[in-house]
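These notes concern the structure reproduced below.
For this depiction, one protein chain was excluded, whereas all remaining protein chains were kept in their positions.
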Amino acid sequence: MTKKIGIVIVSHVPEIAAGIPRLLEQVAADVALTFAGGTDAGEVGTSATKIVTAFEQNEAAELLAFYDLGSAKMNLELAIEMSDKKVHLYDTALLEGAYTAATLLQADVPLTEIEKQLAPLKIK
Amino acid sequence: MTKKIGIVIVSHVPEIAAGIPRLLEQVAADVALTFAGGTDAGEVGTSATKIVTAFEQNEAAELLAFYDLGSAKMNLELAIEMSDKKVHLYDTALLEGAYTAATLLQADVPLTEIEKQLAPLKIK
Amino acid sequence: MLTVELTKKWMELFYAQIDQEKAYLSELDTPIGDGDHGNNMKRGVDGVKDSLAKLKDPTLKETLRTIAMALISKVGGASGPLYGTAFLEMAKKCDESQEPAILFAAALEGIKKRGGAKEGDKTMVDVWAPTVKALTDGSFGTEQIKQAVASTKEMIARKGRASYLGERSVGHLDPGAMSSGYLFETFIAAGGVK
Partner (left out) sequence: MLTVELTKKWMELFYAQIDQEKAYLSELDTPIGDGDHGNNMKRGVDGVKDSLAKLKDPTLKETLRTIAMALISKVGGASGPLYGTAFLEMAKKCDESQEPAILFAAALEGIKKRGGAKEGDKTMVDVWAPTVKALTDGSFGTEQIKQAVASTKEMIARKGRASYLGERSVGHLDPGAMSSGYLFETFIAAGGVK
């Protein structure tokens, strides 16, 4: 029973992007988690196209997106404009924000409450 | 010319621990970066022994340490007690704190100023 | 009085208890954690068993230190450094006294310092603290331990992974409280306190 809201992780580094879902799935077995890391060539950087793919691969129709650095945010915003999914973008600490959201989504906490708990993690 | 202060990354997930130095080395070519990720068996978790090894492998004598979740902090503190190196532990966002510190160490910013810039990233 | 013999017997019984309740401990850790507490503790007691078997005529201090190091290096989760610190503190104290009340009090201080949890935060501290007190006032026993474990059910988690859930952690027993309950129950079963 996959939850209605999923999580997307965007990082400049493929390993970071792939590793965070490993941390999250331990506390959020039923939350759909996808990620986009690195450029299309697998180098350090981000790619709007890869991010769109991560949106589409996510089973959930509504997504919470977390990113590492400012340029990832710009590509995320471009990806949001290119995609039909409903995506909420958070300027929180990447790992800590995503971990908090994953824990609360798993416990069926409503999004408004999740956002309250994310607020103190906003550092960007 | 390696800088006098190095950085150690501790994460529950081996990929995250290995990935963050990849992000940091781009802006901090001369800062010694080491990491400890996962349990001794490579599973999700942390290991005080692995952390001690990451301290010892780091070329610098003085270290700034960043971690993901609370249990990593406990193992970090145990590792600090077991090690001779001078280690400063920060309760900041893992990736964002380490990135900030790396940028500033590379620019030879003194530690007291680095700590001022880390203060708003304290979220744990 | 804690002796090497008693400690070994205690660890055997603790091993058996964890082995038996492994699935239950992980189940407790699922709604309010990451579902691994049973596996973590099992890895820990496996390590304790193996490393105690290698010791030849150890002192009490060596025995306690060996247990500590095994837990620290094998558990992998938050409970590893916490239980490890508990046994390290007992090892430090045991030259001075072998009285369970005094040793467990030192262990409790170590746990509190390591994790920063206070009583009422829904952690193993909520079993250790009343139990140390009970050892002093004579109310120590299986009933008292079970009650301490049960008391965590209605608490709001303020430390560890469960704390992310805040009030939603209410209604669930804390897994580390349960495994600490096993630790004290098997101490009694080993003949630790008559």
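Labels for the chains are A, B and C, by order of writing; each one numbers its residues from 1.
Keep this in mind: contacts are C-beta pairs under 8 Å (C-beta built on N, C-alpha and C of every residue); 3 or more make two chains touch, one makes a residue touch a chain.
All values reported here derive from a predicted model rather than from experimental measurement.
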*So which shown chains sit in contact with the chain we cannot see?*
A, B
_From the list A:11, A:26, A:46 or A:92, pick the residue that touches the absent chain._
A:46
_Using the document's definition of touch, tell me which of B:16, B:80 or B:104 contacts the absent chain._
B:104
*Pick out the residues on chain A that sit against the missing chain.*
39-41, 43-49, 69-71, 74-75, 77-78
*Quickly run down the residues of chain B that touch the omitted chain.*
26-27, 99-100, 103-104, 107, 109, 117
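Here, only the chains that are shown with their structure count from here on.
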*Centre-to-centre distance between chain B and chain A (centres being mean Cα positions), rounded to whole Å*: 24
*In chain B, what residues contact two or more other chains?*
44, 69
_By the touch rule stated above, which residues of chain C touch at least two different other chains?_
36, 161
